[in-house]
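Heads up, one of the protein chains got dropped from this complex, but the rest are sitting where they should.
Per-chain numbering from 1; labels A and B assigned in written order.
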Amino acid sequence: MQASSIELNRAPAVQYVLRIGDTCLILAQRLGEWCGHAPVLEEDIAMANIALDLVGQARALLTHAGQLEGRGHDEDQLAFLRNERDYLNLTLVELPRGDFAFSVLRNAMVATWLKLLWERLAASSDAELAAIAGKALKEARYHQQHSGDWVVRLGDGTAESRRRVQAALDTAWRYVPELFDTDAVDCDATASGLGPLWSDLEAPWREEMQAMLGEATLSVPAPSAFRSDGKRGRHSEHMGFILTDMQYLQRAFPGGVW
Amino acid sequence: MYTQAMDTMGKDGADATGRKKAVRSAEEMQLEERFDAHIDAGDFIEAKDWMPDHYRKTLVRQISQHAHSEIVGMLPEGNWISRAPTLKRKAILLAKVQDEGGHGLYLYAAAETLGTSRDQMFDALHTGKAKYSSIFNYPTLTWADMGTIGWLVDGAAIMNQVPICRCSYAPYARAMIRICREESFHQRQGYEALLTMMTEGTDAQKAMVQDAVDRWWWPSIMMFGPPDDQSPNSAQSMRWGIKRVSNDELRQKFIDATVEQARLLGVTLPDPDLKWNEARQAHDFGTIDWSEFWRVVGGDGPCNRERLQARVDAWDEGAWVREAALVHARKQPMKEAA
Partner (left out) sequence: MSNDVQQGGVDARPQAGQEWPLWEVFVRSKAGLDHKHCGSLHAADPKMAIQLARDVYTRRQEGSSIWVVRSDQIVANDPADKAMYFDPAQDKVYRHPTFYALPDSVDHM
């Protein structure tokens, strides 16, 4: 085992699975930062639960991606030894955790998206992916309920909490188009029955988010022309710092056994 | 996680006055006699039972400080969640730190049955009036610190905590039973992480483990608190079934158990005077530097300020969240009426 980066097999099926797995991994990374710093002890525990579910999903997906890759890479080699351009998470999840409003809003957006994706992946031609989806769907439903309830509480709470969620919306909404744009990886997945086009998720996602934000008395921001590209390996400035932290031990102790 | 020493920290006059009241009514003396009889019979005291004021105050202080230790303890370990070396270790560490939050919660709940509130307890912590286990004022400098804390610090905590499962105050005892059930995973995961590095790891990893043990050994055995002859409140706590075993006894038990564990790991414990005493059937050990203990307890340890500031910041920055939740909750019935 080397501390230098592994070479990723960028076959479309591998990329499709890693886009989901990396999203879970990096979001878990951000949520873990709340441990010991949440507004109330009960939420330290709740956030950690969500992070643990996401780590579990990431492990299952990265392990499976390694199998699809066929280069003998395990979950940890993929998690800790890729170059930045080979991480395929949504840019939305690498943004800093911000205040509590930002974190619950982002959780709600991602959980809703994941829930819709898992629902469709339960019918995947890939039996392993379908099995992962079946289990993950229950977790995503709970995450959506937990974070959605918070979005409503904060949106329809005090003037300050509404101001903060609205500000969070204004930041996060710019990263939404990436969730639904379709490319060759998606098309390949649909053709093989691996999974749906992500553009299929857009209508139901917007409907659910609209309902949540409506109940929260929040206004959906106007669309912007900005397009983020994390799922194609072109990340924001935040990704480098995340990886520095996350990869440090594996890089510093080549050949280490943990 | 917990330290016995916290029952010595209440040196303020307020706790002593309950005992020094000059005039006690006949009724009160009768109640106290009956209370003592319950304790002697091994009965449990529940939240709504009559109890001496000093018993109540001692418990509020001890339980809340135990709770504070759990939540402050989340911080030195939380440091390494983002840097855990494998996904499995990341999940384990997250689960452990989460458990500690949960333990704090069970203990705050137990303390609240005695008439205090969570906000009051946090206020005491944030203003420095309440203490927490001084072990958490030490820095976590390497990944091996995670395994070492699990092995030694959680190990010491377990040894402290098991006797409290028989504490006379039942809500505290019940919380402790729940905590002890969860705690053994904490020690096992730490030891297992170290064992993996020591038996399968690289030389650099082994050196990292030994370095961590060198730094955490003495603070860990200090967790049991000062020697019995320097713990004035111990006697009263023993009388009331709050404390069951003495500091020195627990410390000796811990050391004796740990020496064999260290040998299996292949690490040396940084005490040249540590050796088996055939006559005592126990290990002799070197002199503890109690001045370091009192210094750290008193606020001059490596991380005291940072730990407290982190807790104060989390609380202050979360105020708008807590308020928003309450305001939202109050709007609900009125919305239904409209």
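Basically, a residue touches a chain if its C-beta (ideal position, glycine included) is under 8 Å from a C-beta of that chain, and two chains touch if they have at least 3 such contacts.
None of these values were measured; they are calculated from a predicted model.
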Chains still shown that are in contact with the chain withheld from the display: A, B
Option from B:Ser117, B:Asn277 or B:Gln309 whose C-beta touches the chain left out: B:Ser117
Identified contact with the non-displayed chain, of A:Ser5, A:Gln67 or A:Thr158: A:Thr158
Touch residues of chain A, complete complex, unshown partner: 40, 42, 45-46, 49, 145-146, 149, 153, 156-159, 162
Positions on chain B where the hidden chain makes contact: 46, 48-50, 98, 102, 105-106, 109, 112, 117-119, 174-175, 178, 182, 322-323, 325-332, 334
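Please note the rule applied: only the chains that are shown with their structure count from here on.
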Rounded Å distance, chain A centre to chain B centre (Cα mean): 36
Contacting residues of chain B [partner chain A, same complex]: 71, 74-75, 78, 81-91, 94-95, 97-98, 101-102, 104-105, 108, 143, 193, 196-197, 200-202, 204-205, 310, 313-315, 317-325, 327-329, 331
Touching residues (chain side chain A, partner chain B) in the complex: 25, 28-29, 32-33, 35-42, 44-45, 48-49, 51-52, 55-56, 58-59, 62, 75-76, 79-80, 99-101, 152-154, 156-158, 160-161, 164, 242, 245-246, 248-250, 253-258
